[in-house]
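A single protein chain has been removed from this complex, and every other one stays in its place.
Entry: subunit A
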């Protein structure tokens, strides 16, 4: 097969987005907050619409700020419902994100004639159009696909965030109370992580849509966690899976002439189910844990 520049751009961009989502998804999963990531990716919609309306373009910084605010707001509402109103976590997530998402849909319809957005695009994205959505400078010079630049910037920021706060994210994911006791700002770290998830969602939703963002946040980390119990390997494997999903998803979609984003989610899901199946039939003694307790000698 000859080198297809469009295919390369789509796969490259999808891989970047997969890695950004996967890196954040690992920590979301370890915090047992995968569904909060789901909630955030939907709850940012009203923020996007309002940001869009205010700035008049989908390239505006207002869109990202609006989405960020809504993402944090969703996290705060979920926490408040859970801790203060004593609603169960799953119920509070379900209530919060459906409400915010519905408000977003209503806003899109109300502002439909002013805002170039529709539900389809928000939910499924249009990664296939990526090569024709170019970033054109004021001088009229084409710099290449705009969304690829967004994805690169996103991955750089996510990587820097995780590199800087690796130790803190690790500790507060394992034992949040201990983090609080030794004086780490656990609440602020949590909100920072949620902001990064919101930002990643907005940055990616044009390309891959809210559903694929959720899948990329949840599926690669969950699959990797079936195979390794070491954090560094978990992160590496998650990134590798993200790239694999992007490549396979693209060519499968190409073969059957279907939605690339949809196929990527499907590939991810199949890889996960396959892994879960393999792990369940392998006898435990292969990975067996030692249960012998050595008495402490002094």
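Just so we're on the same page, contacts are C-beta pairs under 8 Å (C-beta built on N, C-alpha and C of every residue); 3 or more make two chains touch, one makes a residue touch a chain; residues count from 1.
Note that in this section contacts and distances are computed from a predicted model.
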| item | value |
| --- | --- |
| Name of the absent chain as recorded in UniProt (options "glycine dehydrogenase (aminomethyl-transferring)", "Cysteine desulfurase", "Metal ABC transporter ATP-binding protein" or "Nitrite/sulfite reductase") | "Metal ABC transporter ATP-binding protein" |
| Contact residue for the chain not shown (choose from A:5, A:137 or A:177) | A:177 |
| Selected from A:127, A:218, A:234 or A:253 as touching the chain missing from the view | A:234 |
| Interface with the unshown chain - residue positions in subunit A | 30, 32, 164-168, 170-171, 173-175, 177-178, 180-184, 225, 228-231, 234, 289-291, 293-298 |
